[in-house]
Structure formats: C-alpha cells, structure tokens
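All protein chains but one are shown at their positions in the complex.
Residue numbering begins at 1 within each chain, and the chains themselves are lettered A, B and C in the order written.
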C-alpha cells in the first residue's frame, strides 16, 4: 500500500499533463463522445500516460489516466488503457524524441483518410506547419489486421514515412486509410495542437478542391519560405522561446 | 385523485429518464425547434414514456412526458404524445429487447434519407458501431401513407431489416427515405448516442464522396476487426462494465 | 411632450414584441452583424414596429424600435427604420392577415437565392411546413431597381406568388434572386421561426443534391400527409392550442 502511494505521487504530474491535453480535444471540437485519446511520455522514467478506454470526457479525472511502459504493459492505474495504446507505445519506443501523441476521429481528417488520399499542400496555413503533403498510410494487410492490429498500425506509419523518406520531426501528422489521424510533437499539448491544425488544413484543402478541382500545389519557394520562417535556423515567427 | 397521485409516482423515474434523454438532443445539436423525440420503455410495466408533441425543449418538464402502452394508447399524462408515437410503439412491441428510441431530423442523416441512399461503410468510425451500410428504407407505398401512416412507418423499418437480413442488435439505426433517421438501443440514452453517431457518420461519408466519388468500402477484415474489438466476445474497448 | 409620453406607452408592447423577435436572429445564427430585420404589426392601430437601420444587435434596445404606418411613414421613434421598411409595409398592406415579417441574409437561403433557383421539396422537414417548392422570385427589372426599389421588392414577391398561384398562408417564405429570404407568419415570432426553418431546409436540399444530383422530389401522398397532419383540418401535431 505504501508502494502504491509512492507510485501515485511519482506519476501525478504526468497524469495531470496527459489529462489536461485530453481535455483540450472536446474544447477544440476534435472529438464526439470518446472518439480520441492523447498520451504523454516521461522519458526519464520510460513510461507514458494515456487516457483510459471509453471514458467520457466529462467524467474523466486525472487519477484515471493509466501509466504504461513502451511495451504497452500497465505500470500503474486501475482502468483499462485506450484500445489504441500499442500504437502509442511503438511510436514512443521508435521515435525517442517525441513527447506526446494524439489520435482523433476529427471529421475532415477522417474524410481524407476514408477517401484514401494524401492531403495536398495548397497554401501557407499548411506550409507554416510542414512542407510536404500530409501522407495517408495505406490500409493494413489482412495479416496485420488479424495479427497484432494496434501494434501493426504503428508499423504502417513507419512504412509510409520510410517509403517517402519523411522526417517525423518535420511531418508531425499522418492519416491511416479508412481510419483517421495520428499526430505527435515535443509535448502532449503540441500533439493536440497538431491535431487541430491537421483538421483545419484538411478542411481548407477539401474546400479548395471543391472550388477548383484543378488547383495546383503551392510553389516551392513559398512553401519553403513559410516553413523556414517558422521552423528554420533563422526563424522569426513567435517569441523565440 | 389518489389514483392519479399513485400513477404519478409510479412513472416518475421513467418520465425523468425520458426527459433527460430528450434534453440531450438540443445539447448535441441534433434538433432544430421540436424536430425530434426520444422515448424510454419500462418492460416490467409494459409502457413507454415519450415526449409530448410540439413542445419546445426549453419549456419541456419531466411531468409533461406522456406514458403509453405498446398499442399507442395513453396510459398517463395530460398532453398529446409525439405524432410519431405509433412508430415507437410498434418497434417496442416487436423488438422486445430494446429500451429506448430516438427520432430526429438531423441535417446530414436527413440529406442521405432525402437522396434515398444507404450510407456506405467507409471507415472505422462507422465500423466501431455497426459492420454494414446503414440502410435507407424505401418510401412507403401510397396505401401505407394514406392508411395508418406512423404505424406503417414501423412496418417499413421491419421490411428493410428483413429484406437485408439485418439484426436490430447489430444495426441500431435506419433512415426512412424522404424523411429521416430512427435509432434505438438498450436505453433511451444509448438511442440518443446512436443518433449522434449516425449524424457524424453521415457527415463523414458525405465528405468522403465529395473528395473521392470512387471511394470503395472499407475492407472486410478491418470492418470486422473494429466491430469485434468493441462488440465481439473478446471485446477490449471500454471498461467492460 | 405629454403626447410623446402617451405615444411611448401606446407602442411599448409592440416595440417589445418586435425587439424580442429581432433578438432571436443572432441567437438562431441567422445574422452576421446587422444583416437582418424583423417587424411586428398591430392591426388595430394599423402600424408596424421595425428594427432601426444598421444598429448592432448587442446595442439594440426596445425603445429604439421604430413605429411605421402601412405607407412606410414614421409614426413614432427617433431612429431611421430598416432600409427594407417599404417591403415590409407593402406586405402588411396587401396581406392583411399576417402579423410579422423577417428578412435575413442567412447563408444557405442566400446561396439558393444567388443561384437563382427554387428550393425543391425533397422531404418531410420541408413538407411539415409547406407543401410546395420554395419559390425564388426573379431579379427585379432595371426599372424597378432604379425606381422605388424596396417597394418594388414587395411587388416582385406578389408577382411570383400570382404566377405560381401560391397562397401566402400555405407558403410563408420566399427567396429574392441575388438577394435573400423574406418570411412571414401570424406573429413576428412565427416569422422568425419560419426564417430558421427555411435556412435548415435550404441546407438539407443543398446537401441532398450534393449526394445525389438526380434526387426526385418527395412523392405527393407523403408531401400532403405531412403538411396535413400539421396544418390540415384534422391536424394531430402539437398540443392543438
């Protein structure tokens, strides 16, 4: 019992960070009911915190957040973790510099994922965040689906990043065909931010093609200008802190 | 008068349940004015509670809820029940394991109903809730419309479920051509949940076809994987309670 | 000064009714800034109350409401009335059984008006309120526009109702090509209700044609069934009061 108390103290701030990031999802209009989850990692302790499965946001409490290791084993917590936990675990294990992951079923991102298409880079709203099309990883093979499905979902993400030579530091978002988006970032909060940006970029790209189905991509110079002014060596967007 | 008091007490909790489920409709953005109604059944007493017809949600009180039997006769209550009451009654009479029914005119579900089309299963948001296309029951025959219309609406729902060999336990939603959706579930609250899910799935399917009119349905393995992980024997979504 | 006080008292309740109906517009999401106005008539006094021109809703007060006669002359009030006042005046003068009028630039109704098309009757949401296509009056002739424009706008409405043999009691809404909707009803409040219904029906019809451009209209029996159950001699929708 003393151990349990110790553990509680040990993970309290990580649970709190994870809880607060999760509570941003309904506030930003990115989830209906329980259709989303956010995790936050503690690299020193080699554990991550994740939303429990199927718990409504209005009932969620910080102490409900489950603590997992990188092999998706429960370290602390009485509730069952998100059914997507293995995907989170594999991403943390493989990309050791990310600090948080968000998964949602946000409407426009899901529509592109269901259509099975990358989101083309049409403007500076997109280029301010990443300088390439947002990739849609193809649907998993039957073997992957019938095997360790959520684990293989992580592998499918790596697959599309490898095939297209994408950097997960410059492209912090992906669509999974017939499913929806995963986003990540240096913190859990940043991964939620990216989920909201992705949804808005997805909506803008949708509307753009409805207005002009022949719309070409943004030109290279403008694309890189906007990415670099925010993320490059000589970035001058923001307060530099 | 004593009898009336007894009755009031007898149905108070059912009225309350029905009232609370109805009040979710405006909160979830599923109704404009009075365009929707929810009912809740008490199987022991063989009655159901339903919203009175045409009463604005901001004026609705628990004691306004009308109590009906399965033949759509008023058992208790001073107000006129929803004009769709006979449809509810027939569904309760025929499907003896459902606990609540919701009818709305939610925007995207109505659009599919007006277009007279099933909602194709394109992704996991859909498959998490049912593993088949959401059926659109064809418009009623002139005889049915000019006869006992709301009763026949129930029969038309059974018709499409029979014709397609659908289970009302696995498919808790239907569209009626030129009209709109009905959803049901183990409780009134669950039927409202299903109405919100249907509206979101309808919106996603709409957007998907706008992006790619040739979008194929989700593959079988993924479709069944998501349905089973939430509803199958070995379901691991949620807290198992 | 005594006269002025008397007048104030004389129109206070009409101003209040008009004010409250106007304040419903932003609440129902039907106006941006000042793009809309509602009027309410007092048949005994042969005057109507209307929103002053260009006053933001958050600053509007009941005493700002202007009182006009049926020839669009100011009867009471210090502010300039809505620029659309002559249209309201002519409608009140000609249709002596209407009690309120609403004009908005609500998004979907305007889109149909700009497209210059009637809103086809596709479903029961529409048929619950009127049993025909919602007419789009053609754009006014140059002579009408350069003449007494707002007065002629009223005439253009009568023109399309005459040409199609429509009853303003059964069809309480119209679109004006390149402009937007006018709605009316027994009270100012009912005219606002109709403005909200029109916007929702316009949105549903838009989505329906996006899903299936070949969608046929709702069949006659169902169309009349829904209209009659709410508005016919043996109507059984609502509480009958």
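In this text, a contact is a pair of C-beta atoms (placed from the backbone, for glycine too) under 8 Å apart; a residue touches a chain by one contact, two chains touch by 3 or more.
None of these values were measured; they are calculated from a predicted model.
Enquirer: Determine which of the presented chains are touched by the chain that is not presented, and list them.
Expert: A, C
Enquirer: Tell me which of C:10, C:23 or C:115 is the one touching the absent chain.
Expert: Per the contact definition at the top, the residue touching the missing chain is C:115.
Enquirer: Have a look at C:16, C:94, C:155 or C:210 and name the one touching the chain we're not showing.
Expert: Spelled out, the listed residue whose C-beta touches the missing chain is C:210.
Enquirer: Of the listed residues C:140, C:157, C:173 or C:211, which contacts the missing chain in the full complex?
Expert: Of the candidates C:140, C:157, C:173 or C:211, C:140 is in touch with the missing chain.
Enquirer: Tell me which of A:125, A:155 or A:187 is the one touching the absent chain.
Expert: Touches the omitted chain: A:125.
Enquirer: If the missing chain were put back, which residues of chain A would it touch?
Expert: Touching the chain left out of view, chain A contributes residues 122-125, 128, 193, 196-197, 200, 203-205, 207-208, 210-212, 215, 218-219, 221-222, 225, 229, 236-240.
Enquirer: Since one chain has been left out of the picture, which residues of chain C touch it in the full complex?
Expert: Counting over the whole complex, chain C touches the hidden chain at residues 32-33, 35, 52-55, 79-80, 83, 105, 107-108, 110-117, 139-140, 142, 145-146, 149, 178-180, 206, 209-210.
Convention: only the chains that are shown with their structure count from here on.
Enquirer: Distance-wise, how many Å sit between the C-alpha centres of chain A and chain B, to the nearest whole number?
Expert: Here the centre of chain B sits 33 Å away from the centre of chain A.
Enquirer: Residues of chain C touching 2+ other chains?
Expert: Residues: none.
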